[in-house]
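Yeah, one chain of the complex is gone here, protein chain that is, but the others are all in their spots.
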Amino acid sequence: MTLHSHTSSTWFGRLRVNMEDLTPGAAICLCFLIIVFFIGIFAPWIAPYDEAQILTNDSFMPPSAEMWLGSDYLGRDVLSRLIYGIRITLFLALTISFISFLSGVGLGFLAAAFGGRIDNWMSRLNDALLSFPSLMLALIVINSLGSSFMVLIFTIAFIDMTRVYRVARALAVNIMVMDYVEAAVVRGENKWWIICHEILPNTVIPLAAEFGIRFTYTILFIAALSFLGLGVQPPQSDLGVMVKENMQSLLYGEYTTLYPAIMIAMIAISMNIFVDWLLLQSGTKLPEEV
Amino acid sequence: MVSSQLLKVRHLDVSVYDRKGHETKIVDDVSFDVQPGKVIALIGESGSGKTTISLGCMGYTRPGCHLTRGTVELDGVNVLDLSLPDLQKLRGRDITYVAQSAAASFNSAIKIDAQVTEIPIITGSMTSKDAQKKAIQLYKSLELPDPEHIGKRYPHQVSGGQLQRLMAAMAMISDPRLLILDEPTTALDVTTQIEVLYSFKKLIKDNNTAAIYVTHDLSLVAQIADHILVLRDGKIVEYGNTEQIISDPKHDYTKALMAAAHIMPDHIQAPMIKPAEAPPIIEVKSVTAAYASSADINVLEDINLSINPGETVGIIGESGSGKTTLGRLISGLMNAKSGEVLLNGQPLSPSVQQRNLNELQQIQFVFQMADVALNPRQRINKILGRPMMFYRGLTTSEANKEVERLLERVELQTEFAWRFPAELSGGQRQRVNLARALAAEPKLIICDEITSALDTVVSQQILDLLESLQNEFGLSYMFITHDIATVAKIAERIAVMRLGRIVSQGMISDVLTPPCHEYTQLLLNSIPEMRTDWLDEAVVERRELIKAMEA
Partner (left out) sequence: MSLLEILVKRLLLGLGTLLFVSFLVFFGTEILPGDVAYAILGQGATPELVEQVRERLGLNEPFHMRYWIWLTNFLTGNFGTSLANGADIGVEVSRRAMNTLILASCTAIVAVPLAIILGLMASIKPGGWIDRLISSVSLALISLPDFLVAVILVSIFAVKLRWLPAIASIRPSYDFFDWIRILILPVMGLTFTILAHMVRMTRSAVLNVLSSPAIEMAILKGVPRRRLLVRHALPNALGPIINVVALNLAYLISGVVVIETLFNFPGLGRYMVEGVTNRDVPIVQTCAMIFCTFYVLLNILADILSIIVNPRVRYKK
């Protein structure tokens, strides 16, 4: 509350985040996200038709009883394509986020805890990698190795990992200088104990927020790649591909392309609002917004 | 209309509201007067509301606080009723403020002169030239070095004590009727403190300004205040003139403050000489040390020290003396360049990583600030239980029982075991800090300024606890502090450090009673005494001492 604040306040925030304190906005977003995940997991059972099934010869039929959102440019059911698109987008985004997160946090904490030369070299390497615009890196790798799921997942995870490393390391470094870590060091604790019992509990909430941010970023990134034709390849299609394939018809007044585009936006906005609420509630701040 | 009171504060209330809308009063029904040219001191511990009241006199509240009731009349005009533009006319001109930390309050992007002369210039009350001249005059009267040019620098190029005085110049340049000083010397070194205090006193008297002096230090305020207002939890405890309150405090709380004040005991007793039954626990032999980053500058130079079982050794020094470094070196957080440290006669491995469990267990370290020394995400029973399991191999259930006993021993309720540190008060956290060191069952506890951040009453309680623990467990303490008055209460032997060397050590009665080493004398000279005429004498004595030291 006061301006002359303690050293302890910014990173650690309040101890527990009360779910009862959910603002209506944050609550709606959380529900939406849960619903969307539900759709993604149970897509094959929810979607009325198969994603590749061509139902009619007429493209861009208006919404009807059989096809609630009408048909796309090939005559396939837009709703089913949308549902399967959500599934693929979420699958990719979650997998990538998990991989990048686990590796980024692990390495970041390691660097902060061991300090010295290890930290120096790892961080320099990371900084050098960070000096590469992410889209460029992705394009270069895709150029060489193609756009299979494996390539996409590991490339984007690698790019993301560099960002997560930076945030995790910054959080951990701020904790390492605290007296309670020194108390553990002077007791004779080893680095692993310090990472697990001293650093980790204090970073759970900022890391959760960071996960949300990475997730959003990944979704947008994949969508952009798919939109360029370099992301998910047919026969699979994610939301980005859906936007791309229906986009030309926008010029002729067919607005089908907006469905997947807005769905991407809604997922991203919900996650962002929720993360903002989380950060506000717990009084934490993240080191940098990149 | 000339009234006899410059400032009349009546029934002032300030509240904060939490997220659910519940109101908590941080200032409750406070009333006092300030006469022209007189100084009133607002005394209290942290949380007493003294800063809030002083800011309230300017019509300002920190974010989250609200002035809910009361009037503040400056020469008949209610400050709290004024609009913001009118308030702005008042601030910086009629009422000015000197903050606690000059380093934080000066804008690092603007030159000092520009900040000092800003208000008179933008209000048009002085031309730029005149303001500049007056500023230099003020610098001279505040005894700042190089008064003609010091203002042309940036704040970070100037020392802390000098910045504090520059802030005073900034406050006085518009000839205010009321000056508010908010703990202006707290952030300074002990020896710098009296010089700055003296400068303020002179400035106030020369200009016949009225002043509100906010502090927690009763002895300091006796030098400068005409009236004293004692505050606790936002309420007035006692109010009267200085002489009367010091010689005859009425309220119990005031009496407790007086007793706990950091003044030297009148007579330092020679401690009972214990026969040397056992060899010293710790012997430091010819230790020299430096930081890795600047290996040619020695932070410790040829240190020789020993600590006997059951003894308290005080290590005194100002910032930069190396006292904390010595403590860290003995704990193994830092290596020595040369020399060695012996534990029970055996050479001690230099760093924590090399020591065995037994060596680690015997020496425990307690940090200064309990709120960063305890992991906010660990419950108390984990914080206290870990050393037990680590050193003594207890199981979790055994440790839990032990934790309860330990909490009782440090006079805390056993329910605290399930709480997080944030749910405890500052004093309670420091007890937990201490308990953690005890949990290891050590022979020596190194206390690094453990009472410096605490309120005077609470810190007295901690000292009492330390003593009773020592009597029960036969512990030795290495008590590191900058405050001689504190160490005189509990130490048997003492070492005075300056710039990495020990300049004087021995029995406390030998070291602190004259004739002492000149540096020790300088330190002793800086401790305020509870009489109103101490300051002027002290400053004169200090200047003579410094001249002698430099000769």
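For reference, chains read A and B in written order, and residue numbers begin at 1 within each chain.
The criterion applied here is as follows: a residue touches a chain if its C-beta (ideal position, glycine included) is under 8 Å from a C-beta of that chain, and two chains touch if they have at least 3 such contacts.
As the structure is a prediction and not an experimental result, all values here were calculated from the model.
Q: Can you list the shown chains that the omitted chain is in contact with?
A: Hidden chain contacts in the full assembly come out as A, B.
Q: Tell me which residue among B:Ser108, B:Ser294 or B:Asn356 touches the hidden chain in the full complex.
A: If we include the chain that is not displayed, B:Ser108 is the one touching it.
Q: Tell me which of A:Val141, A:Val167 or A:Ala209 is the one touching the absent chain.
A: In the complete complex, the chain left out is touched by residue A:Val141.
Q: Kindly note down the residues of subunit B that lie in touch with the hidden chain.
A: Residue positions of subunit B that touch the missing chain: 55, 58, 60, 85, 87-93, 96-97, 99, 101, 104-110, 118-119, 122, 153-154, 156-157, 170.
Q: Even though one chain is hidden, which residues of subunit A still touch it in the full complex?
A: Residue positions of subunit A that touch the missing chain: 3-4, 127-128, 131-137, 139-145, 216, 220, 223-224, 227-230, 240, 243, 247, 250-253, 255, 257-258, 261-262, 264-265, 268-269, 271-273, 276, 289-290.
FYI, only the chains that are shown with their structure count from here on.
Q: Inside the complex, what are the residues of subunit B that reach subunit A?
A: It comes out as residues 16, 19, 62-65, 100-101, 104, 331-333, 352, 355, 357, 360, 365, 367-369, 371-378, 386-387, 390, 420, 422, 436, 440.
Q: Quick one: in the complex, what on subunit A touches subunit B?
A: On the subunit A side, the touching residues are 1-4, 6-8, 12, 15, 21, 178-180, 182-183, 185-189, 197-198, 201-202.
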